[in-house]
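Only a single protein chain was left out; the remaining protein chains are all shown in position.
Our next item is subunit A:
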Amino acid sequence: MAAEHRVPAPRLESQLADHLHGFLRDLRTSGLCVSTPKQLDFLHGIEIGRPNAIDVLYWIAVTTLTSSLRDRDVLDPVFARWFTDESIPPSPAPEDGPADDGEVPGPVGRDATATAENVDPRGTDDGLEPSAADLEHRRRFDVAPRAALDEMARIRQLAPTVIPAVRSYRRKPSRRGHWLDLRRVCTLARRTQGEIIVLRRRSRPRRQRRVLLLIDVSGSMKQYSTAYLRLAHALIAGCERAEAFTFGTRLTRVTPALRTRDVDAALGSLTDLVRDVDGGTRIGAVIDEFLDNPRYVATARDAVVIVLSDGLERGECQQMHRTVRRLSLLSHRLVWWSPLAVDPAYRPRTRGMAGILADLDALAGVDDLTSARTQLERLRATCTSERHHIGERRDRIPETTRSAS
């Protein structure tokens, strides 16, 4: 059936055809690259659907030409330009970007703003635009001294032994295991005229849990960020599945940058990536942003989550409490490492920290790589023992009578 529909070219009146091809061309120049098969689908769709209203034509275009919700941001204005005068009601079309090459509205400009908005919907009013001040941060990450490199090597070796492992769901052939590998047993048996001589087995191989690092790079953490980022570099190299994010006033995923083998080069490349170094902290808002992104949330689910921060929240504490609780529920273990806690006299009395103790599995002091390694060793006990939160929940949501009042 498929072939039947794909072979003959659609018989459309030439004027209409020109209009449709113009629309498709405009779509391409606007930044939505639609492959030829998809364009053919669009034309076939019109033949089959016989749209008698612009709405139907719009939905044919959406179905055949887009492959994600974001594509509609490009499609909608172009469609409106070619087929209607006003924008399409179902989803508001974004305004066109500045025209930068003749009469075609600038797709590049619009694309750029769209991605910027995806990263941080709050825009630029919190001073996130790169400025001359950023240049100073280039010098922030010093070349790692010998001692730091040695310590990192130790952490890399230590990591696989402390990160808990779970069984993978994909059964692999192995020497011993719970499951008979019927396929291999039978293949072997056929060689011996159906006589089973050896059994082969399958097992679920062990696989490390994910590790998620959330690193505070705000002003109050200035003297520790370098060590923290080196720690992240070592953990990403040493663990099977580690992810690292930095946060200050906004959230940045730094895992790909930290995969660079050389630690100085890796940290150097962060200078361009992390734009909010030494700024304020909005822990609640940032974790909220993290939790809003389903792909990010997937990295926290059943993971060992380590937050490296002093917990000095500049925003409202309520939000921080709420989001940390959710993070705790998502994670396997939630551990908070604070440079302040190195001091034995430290008590988490700030409103921000006091409210989240009930959701933490451990609160420990980490201010350099050596203390990080000590805490990593303790992580093994935290992860293997039964889950036990360190604080009491004080602000418990009151039991309300939801029955007839």
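The rule we apply is simple: a contact is a pair of C-beta atoms (placed from the backbone, for glycine too) under 8 Å apart; a residue touches a chain by one contact, two chains touch by 3 or more; residues count from 1.
One rule holds for everything that comes next: contacts and distances are computed from a predicted model.
Matching "Autoinducer 2 import system permease protein LsrD", "Cobalamin-dependent protein", "ABC transporter substrate-binding protein" or "MoxR family ATPase" against the UniProt entry of the left-out chain gives the name "MoxR family ATPase".
From the options A:S67, A:T84, A:T161 or A:S385, the residue with contact to the chain not on display is A:S67.
Only one residue from A:D26, A:D41, A:D73 or A:E313 touches the chain missing from this view: A:D41. If you put the hidden chain back, the residue from A:R28, A:R183, A:K222 or A:R378 that touches it is A:R183. Per the touch definition above, the residue from A:L16, A:I196 or A:A381 contacting the chain not shown is A:I196. Although one chain is not displayed, subunit A still touches it through residues 1-2, 5, 35, 38, 41, 44-45, 48-49, 55-56, 59-60, 62-64, 66-69, 71-72, 90, 168-171, 182-183, 185-186, 189-190, 193-194, 196, 294-295, 297-298, 322, 325-326, 397, 400, 402-405.
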